[in-house]
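There's a structure below that I have some questions on.
For subunit A:
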Amino acid sequence: MSQRLKNIVKAGSLLALASIAFGLGAARADEIVIGASLPLSGPLAGFGSFQQWGYKRAVAEVNKAGGISIGGTKQMVKLIIRDDKTDPNAAASNTETLISRDHVVAMLGSCTPALVNAGALVAERAKKPLVTGCDPLEAFKSVRKWNYVWDLFFDEPELAAAQFKALAELGAQTNKKIAIWHDNGPDGQVVGGKIWPALAKDFGYEVVQNAEFPVDNTQFTSIIGEAKSKGAEVVLVDAITPQAIAIRKQMAAAGFTPKVLNIEKGAEPVQFAEALGKLSDGILVGGYWDSSLPYPGAADLSKAFESETKLTSSQHIADSYAAAQILLDAIASAGSTDPEKINAAIAKTDKTYAVGPVKFDENHTAKLPIVSLQWQGGKTVIIWPKAAKTGEFLFPLP
Partner candidate 1 sequence: MKTSSGLAEVGVLLAAFVLLWFAPSFAGDYGLQIAFRVLIYLTLAESWNLLAGSTGLVSLGTSCFVGLGAYVAFGLMNAFDVPLPLGLACCAVAGGALAALVSPALFRLRGLYFTVGTLALAELLRLIMVNVSAFGGASGIFLQKDPPPLPVLFHYALVVALIASLAITACARSRISVILRAVRDDEDAAAQMGVRPYRTKLGAFILSSALVAIAGGVQATKLGAIEPYGMFGLQWSIDVLSMVIIGGVGLRLGPLVGALFVVALGEALADYPEAHVAIAGVILIVLIRFAPRGVVGFVENLAPFTQKKRVAA
Partner candidate 2 sequence: MNASGAPLLEASGLVKRYGGLVAINEVDLELHPGTITGVIGPNGAGKSTLIGLIGGAIPATQGSIRLNGRDISRLAASERARAGIGRTYQIPRPFLDMTVEENLEVAQYSIAPFINATLAREERDALLARTGLSDAARLPARALPLLRRKRLEVARALALKPRIVLLDEVGAGLVDSEITELITLIRSVADPNTAIVIVEHVLRVVRECCSRSIVLNFGTKLIEGPTAEVFANDEVAAVYLGTGGDRELGAASGTSTEAEAEASVHLESPAAERRVMSPLIATRSESSGGAPLLELKGICASYGQARVLKGIDLTIREGEAIAILGANGAGKTTLARTISGAIAPTSGVLRIAGEDVAGQPPHRIAELGIAHCMEGRRIFPTLSVKENLLIAARNASASACQERLDSVYDLFPVLAERKDHSGTSMSGGQQQMLAIGRALMARPRLVIFDEISLGLAPVVMDKLYEALMVLKQAGMTLIVIEQDVDRALALADHAYVLEHGVFGLSGKPREIAADPRLRHIYIGTAD
């Protein structure tokens, strides 16, 4: 029996030792440590890999230029990336570890509201600045009043309005009957549930169907059937990529071809077009970035990604790259690794990055300008606004 007691005592000391051991591993004094938790496995691993590239590139560029000057001495930047397996619990614990073990001075965000929020709430409480992309602004703002977290991404109302404006300006002739399908995720609810129906009314459309579905739904047959039977000629969809692919295939298989098909979110990455082939032609998607946009470094960024990875680039490399640059610039202008000073410097950001001009408002958000993209032959072209146009509007949907 006493052996058991010994065992328990042993285990207790093990626990104590472990906590001490984990406490070690502090950063070298001459390094600026920043961290990020990213979805590198699980359903969102695709986004994570783009973000990882963007973050790493920004850091590599700064280090190549000799690092950042802190109190007069140049210091290298060390970026620690941890995988959150697309699990908010892991995103939170990764962020905790980055702060408490790796003593990061600031952080970069994950992707999608659930993962970004999980990490951001930890950072907010620990009073460490965190700059993120990949979290739509309305969803970001709805969580709380942020003090240390900064988000640059598209604004849902603006994105939602973009297609209506584009259709009006480009003169697409339809019967003005609209079907809206959206997931019940944070941005899906905002865009599909609120903004689109309101805008449709403003632009003189009739909403004949508004269907909501969960984020892991795979079958859309009854939704599609209903839209078809109601004669909708404009279909607006807000769904993640796997669902976007499923919806497009099931629409074709159900013999439903509206004149306009706009799929937000899911239709954006190139895997969407790769998986669908010809079926992707003519699909509209709102974008916040394209390498053709006239911003500094935009063209280079895309080229660098494609030559390095042999993969097709995505707009997610741009917001992540920009987010990292913003943070690094802020550290440089603060000239300090004090989180408070960095945070103050981030607030003062006012510069044009590869994603366009960035200036944070009082809600800690920075809107990225929206363009309307259309898939044509496996590539996206900008069809709106006119100033940025790189191709002609394909109408109706083939």
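One rule holds in what follows: a residue touches a chain if its C-beta (ideal position, glycine included) is under 8 Å from a C-beta of that chain, and two chains touch if they have at least 3 such contacts; residues count from 1.
Selection criteria: all candidates are chains of the complex that A comes from, given by their letters.
Everything numeric here is computed off the predicted structure, so don't read it as measured data.
Peer 1: Among 1 or 2, which touches subunit A when you look at the whole complex?
Peer 2: Result for subunit A: touching candidate is 1.
Peer 1: Touching candidate 1 in the complex: which residues of subunit A?
Peer 2: Per the stated touch rule, the residues are 1, 3-5, 7-9, 11-12, 14-15, 18-20, 22-23, 38, 40-41, 80-83, 85, 87-90, 92-94, 96-97, 99-101, 113-114, 117-118, 121, 125, 139, 143-144, 183-186, 188-189, 212, 214-216.
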